[in-house]
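All protein chains but one are shown at their positions in the complex.
Up next is subunit A:
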Amino acid sequence: MSKKGQEIFIWLLIVIGLGAIVLGMYAAVAKPAVVIGDLVIPVSSADWRKGNENAKVTLVEYSDFQCPACKYYYGIVKELEKEKGDAVQMVYRHFPLQQHAFAKTAAIATEAAGKQGKFWEMHDILFDRQEEWSVSENIQQSIVEYATLIGLDIPKFISDVQSVDLASRVERAITEGGTQGIQGTPTFFINGTQVRFQSYEELKQLVEDELNK
């Protein structure tokens, strides 16, 4: 082969090689996510629930307050709450991921707020201000600030946040999430079946299908 021919051959190899890498990565990313099956632990009074307990549709979410994707889905779920109201019951289950430094602290803060009947208020403010406290220099201070904003009894809140009880409650939730096979957040279940959606419209459709059953 001439020198020129050789050069052309090498360039061809490079184009094919890089193209193969692109296709390979496409195949790796495009494969559907793992299906983890139906809800193992049934919804009970031990869960954080919101809405009508006898609703025809129950939406269970495994979530992490510091996860950006969870914040995105928080907006979608809020919209559902507004539109469907009592027709849907919401359930929140903690699954703070290891890589999120303050996710556990945030989960404990919602538990402490829950002791004063304000779990959902803390849940909302944590998602609303995720960008702020996620990079906080003093997470305890941020959380106490939010507790003040939602009108909690601060001395009680502080002592609850430090209690072993609540920390072990969150740890238990993580173990249970593991049992469920949760690999990422958020993971949703409608009436016990795992569902996926990316927009409010898709979620609404899933809920309506269930309501019409």
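We adopt the following convention: a contact is a pair of C-beta atoms (placed from the backbone, for glycine too) under 8 Å apart; a residue touches a chain by one contact, two chains touch by 3 or more; residues count from 1.
Following the convention adopted for this analysis, contacts and distances are computed from a predicted model.
J.: Can you match the unshown chain of the complex to its UniProt protein name from these: "Vitamin K epoxide reductase", "ATP-binding cassette domain-containing protein", "Multiple resistance and pH homeostasis protein A" or "AzlC family ABC transporter permease"?
T.: The UniProt record for the chain left out of view names it "Vitamin K epoxide reductase".
J.: Sort through A:Glu7, A:Asp128, A:Asp165 or A:Asp209 and give me the one touching the missing partner chain.
T.: Considering all chains, including the one not shown, the answer is A:Glu7.
J.: At which residues does subunit A meet the chain that is not included here?
T.: Residues of subunit A in touch with the missing chain: 7, 10-11, 14, 17-18, 21-22, 25-26, 28-30, 33, 64, 66-70, 72, 97-101, 134-135, 183-186, 196-198.
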